[in-house]
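With one protein chain withheld, the remaining protein chains of the complex are depicted in position.
Think of it as A and B in the order they're written, each chain with its own count starting at 1.
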Amino acid sequence: MTGTTATSAQTTYREAIRESIRDAMIRDERVFLMGEDVGHYGGCFAVSMGLLDEFGPERIRDTPLSESGFVGAGIGAAMGGMRPIVEIMTVNFSLLALDQIVNNAATLRHMSGGQFGVPIVIRMATGGGKQVAAQHSHSLEGWYAHIPGIKVLAPATLEDARGMLWTALEDPDPVLIFEHVLLYNMQGDLSPDAGPVDISRAAIRRPGKDISLITYGGMLAKTLAAADDLSAQGIDAEVIDLRSLRPLDMPTILDSVTRTRRAVIVDEGWRSGSLSAEISARIMEAAFYELDAPVSRVCSAEVPLPYPAHLEKAALPQTADIVEAARALFGENV
Amino acid sequence: MTDHDTKPHLTRPHLLDLLRRMILIRQFEEKCAELYSAQKIHGFLHLYIGEEAGAVGCMEALDPDDAVVATYREHGQALARGISPGAVMAEMYGKQEGCSGGRGGSMHIFDADTRFYGGNAIVGGGLPLAVGLALADKMQGRARVTACFFGDGAVAEGEFHEALNLAALWKLPVLFICENNLYAMGTALTLTESETDIHLKAASYGMEASRIDGMDVVAVEAAAREAADAIRSGDGPHFLECRTYRFRAHSMFDAQLYRDKAEVEQWRAKGPVVRFTNWLRASGNLHDSDLQVIEDEVATEIEAAVAFAEAGTWEPVEQLARDVYAGMPTP
Partner (left out) sequence: MPQLGADMAAATLTEWLRKPGDAVKHGDIVAVVETEKGAIEIEIFEDGVIDKLLVDPGTKVPVGTVLATIDGDHTEAAGVSTAPPPTTPTEAAPKPAPRPAEAPEKPPRPEARPRSPADRIKISPAAARLAAEHNIDIRALAGTGPDGAIGLTDIENAIQGTASAGGPEDKSTDTPGAAMRRAIAAAMSRSKREIPHYYLSTPIDMTRAMDWLEEANRNRPVTDRLIYSVLLIKAVARALEEFPELNGFWNEDEFRPARDIHIGWAISLRGGGLVSPALHNANRMEPDPLMAALRDLVKRARAFRLRGSELSDPTITVTNLGDQGVETVFGVIYPPQVALVGFGRIVERPWVVDGAVQPCRIIQTSLAADHRVSDGHRGGLFLSKIDRLLQEPETL
């Protein structure tokens, strides 16, 4: 199936990203896509299907399996005036490029005293749930959110899949975009006019007054489902989609928690030293006296992700876990 | 000298210029050693003493518009590229007037005016950057060369192989310059590489690769000019292995347990400055008085650089979080 040239009303997350890349390539000839299997194969997750035919091999550039090499090349090309979109197949392989990202992309502006910036966008798939076992199921976007000098995004909706890329390309600093593997097939309606969106604010996907459920990316759907379940039990949950993991939109988070006085953070990473720990600490620091219950977290179990379905399911956060964590914050009052 | 001759013009002014540049680097590095011992310079200090011919010779082949990527042992390249000694010294001191605003120090010399992209402290980390800069030039139709300096240690890193492969595969205008001083910090090349002829590894990736005497500044210049010229004409990347030697330790805090003093003395005897001055004398191009003038002028320049650094100012602590990000765009 070749990529369609017009966004129809019904579309998928995958198609929305494809369209965002097309749109960027058309707007600015400095933009090009580089990564493993993005050209002839059509993209590991079929995101770039058809783009090679449309834009040619110079701008849709297949690379050898050299994560460090081509991420570094992307950084150099960005410094040299291009606007590269580097696709690392998954966050699991990004570890091979960690040096280039952390020691070069994140630091060059600072080390050079502001002389050089790195306007690169790096996209990666992330997350687990497809029984591909421990080395292929990481959620390490929280690690990247630890590093000053880069920005980290997690689009969870079609609008964000369609709209974050261009804004990220316009950013003079390195931006990492994490696409959860289970979202590529997500279907929904998207306006043909959908365009660039902001990349710094969290979004309240479901307003509520009793508890704040804070999450991002692949966990949004389960969190919304949990909110529905809770609603039937008399608990009105507010669901916040972080959208930007670094920087975090603390005003939105704190405003919500000040209203609801309870928070559960849902993070597919492991809890130890995770992004959810960071958010919890910040809520404690800034809104301690507003809290009517401790801040709670729902994260993956502390195991490398196992292969068999029942174990993988037990390891990853599920809707029921979120509901239970939320209920626990009400004590006997539910 | 900006015309693209493959052979250097061996005129007296040019030769004396080469000598002067090498002596500038030599004296600068020796001054750094002194200042480091006196705790004016902190952190790590990696000196280029003995390797001066590499930077000076290669820079002759580059245009002002070309790019340079180097390592943490980059003072020589920085000075040869034309960054002012004062700016480099102030950077070593950590003063705001340094070329990187004082933020980088000895290992992170950056200069946008001369397209000097560091100063990279991760061994091998600069090679993919050079590939990227060259990629940008090629994609934007610019006939520029990106010169990438690195040592024999980088050859072991995966990024060396990834970068060379990419450069050759995509025919990118990179001049890879391996300054093989036979030791990666404290480990001899013979203990780490199955194939110690580094240029052969490069050749196996399908690029022009040659080995030159890195102690002979004229030979280096000739080889660099030829390679740069070929790259500019679209030949793809070239690789120069410069056989050289550092007379000092890897860094200041190094007892050099891994090599013989006798070996060091052997190389000192055929060091780039010694050999070049002897040759110049023998060919009647240099008299002792000329040498004295050059050395005195350079000494004055170094003194001025130190004075500049001493007089420099500390960046206010309130500006700590500056230059982490440029700013947030709005869609």
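In the analysis below, a contact is a pair of C-beta atoms (placed from the backbone, for glycine too) under 8 Å apart; a residue touches a chain by one contact, two chains touch by 3 or more.
Just so you know, these numbers come straight off a predicted model, no measurement behind them.
Counting the whole complex, the residues of chain B in touch with the unshown chain are 30, 33-34, 36-40, 42-44, 93-94, 251-257, 310, 314, 317-318, 320-321.
The chain not shown here touches chain A at positions 254, 258, 261, 282, 285-294, 328-333.
The definition used in the following text is that only the chains that are shown with their structure count from here on.
Annotation: 40 Å between the Cα-based centres of chain A and chain B.
Residues of chain B that touch chain A in their complex: 67, 69, 98-104, 108, 110-112, 117-122, 125, 127-137, 139-140, 158-159, 162-163, 165-166, 169, 322-331. The residues of chain A lying in touch with chain B in their complex are 30, 32, 58, 63-64, 66, 68-82, 84, 96, 99-100, 103-104, 108-117, 148-149, 151, 163, 166-167, 170-173, 195-200.
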